[in-house]
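All protein chains but one are shown at their positions in the complex.
Note that the chains are named A and B in the order they appear, and that numbering of residues resets to 1 at the start of each chain.
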Amino acid sequence: MSTDADTTTDRLAALERRLQALEDEREITHLVAGYGPLVDAGAAEDVAALWTEDGVYDVDEAFLDGGDAIRAMVTSSGHQKWIERGCAHVLGPARVTVDGDEAVAVCHSLMVVHGEQGFRVRRATANHFQLRRTPAGWRVTTRTSRVLDGRPESPALLGAGARGERP
Amino acid sequence: MSTDADTTTDRLAALERRLQALEDEREITHLVAGYGPLVDAGAAEDVAALWTEDGVYDVDEAFLDGGDAIRAMVTSSGHQKWIERGCAHVLGPARVTVDGDEAVAVCHSLMVVHGEQGFRVRRATANHFQLRRTPAGWRVTTRTSRVLDGRPESPALLGAGARGERP
Partner (left out) sequence: MSTDADTTTDRLAALERRLQALEDEREITHLVAGYGPLVDAGAAEDVAALWTEDGVYDVDEAFLDGGDAIRAMVTSSGHQKWIERGCAHVLGPARVTVDGDEAVAVCHSLMVVHGEQGFRVRRATANHFQLRRTPAGWRVTTRTSRVLDGRPESPALLGAGARGERP
């Protein structure tokens, strides 16, 4: 029986390890897919909760250092005006690379805004996420976003993110 | 042996439960990701089959109550004209929250249409899906879609959907 039991134990352990890998990636995908809907809903607390409380959102238009700064961005009159006129922060599907308790994700985003002449694409952006497993689950530690207007750091973010590397 | 057997049984049951959760979410993601390609293909039966037969597609431009109404939308001259001129209903990645045999999903969508001056974004929309596990698999029971033009119900749909709540 010992061989069978060992085999069973090994197979269980392998299944648990593989399942954990899928669950990690699913949780990160779920986290990243929350940003657009939550920020366009003006849900400041929920947006900030995607990050660790000392997490950073480094975007070319602003450097947001910690939960207070992220919440303040969402509640700012600038952001509220986008919501009032109509806007969509559409993130593409994240490509996730997990390495133990750290992970990297990458995706494009389009900011589509509504105005008197209908909708237009205001920005197309490269997004690089660094994430960490915390006791409360996966959280973003640093999100780096740069507009794809020809500046060289934006393609570099996409390449690093797609390969699971830091910026 | 009884302790080992119990442990094995417990571990198997835990794996089966966790795997089922991933499979549920994957099936819902697959379902929602079918809408855009199928509606742009004009595949009326396939589009309607994403919903229960008494399912509702409640969009600001139309209230479609049941499979016949959904099929009629796809085969309508209005929709067929969009296809003939060229159009893309691009849904973002769905954020899914499963609760037993019910689920909520949320995503943005962009309707991009082709015309004499090339492509333009005709609509950016908030999409909230309620889904139910049926004997045939997960199906949409109610999809509520509102254009993101500043009307307050659209951000509210995004927020509720991202939190796994009903509208």
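Criterion: a residue touches a chain if its C-beta (ideal position, glycine included) is under 8 Å from a C-beta of that chain, and two chains touch if they have at least 3 such contacts.
The structure displayed is predicted, hence computed values, not measured ones.
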Checklist outcome for this item: On chain A, the omitted chain is touched by residues 1, 4, 8, 11-12, 15, 18-19, 22, 25, 92-96, 106-108, 110, 120-126, 147-151, 154-156, 158-159, 161-163
Next on the checklist: Across the whole complex, list the residues on chain B that are touched by the chain not included here.
Outcome noted: 1, 5, 8-9, 12, 15-16, 19, 22-23, 26, 29-30, 33-34, 36-38, 40-43, 46, 83-94, 110, 112, 114, 118-121
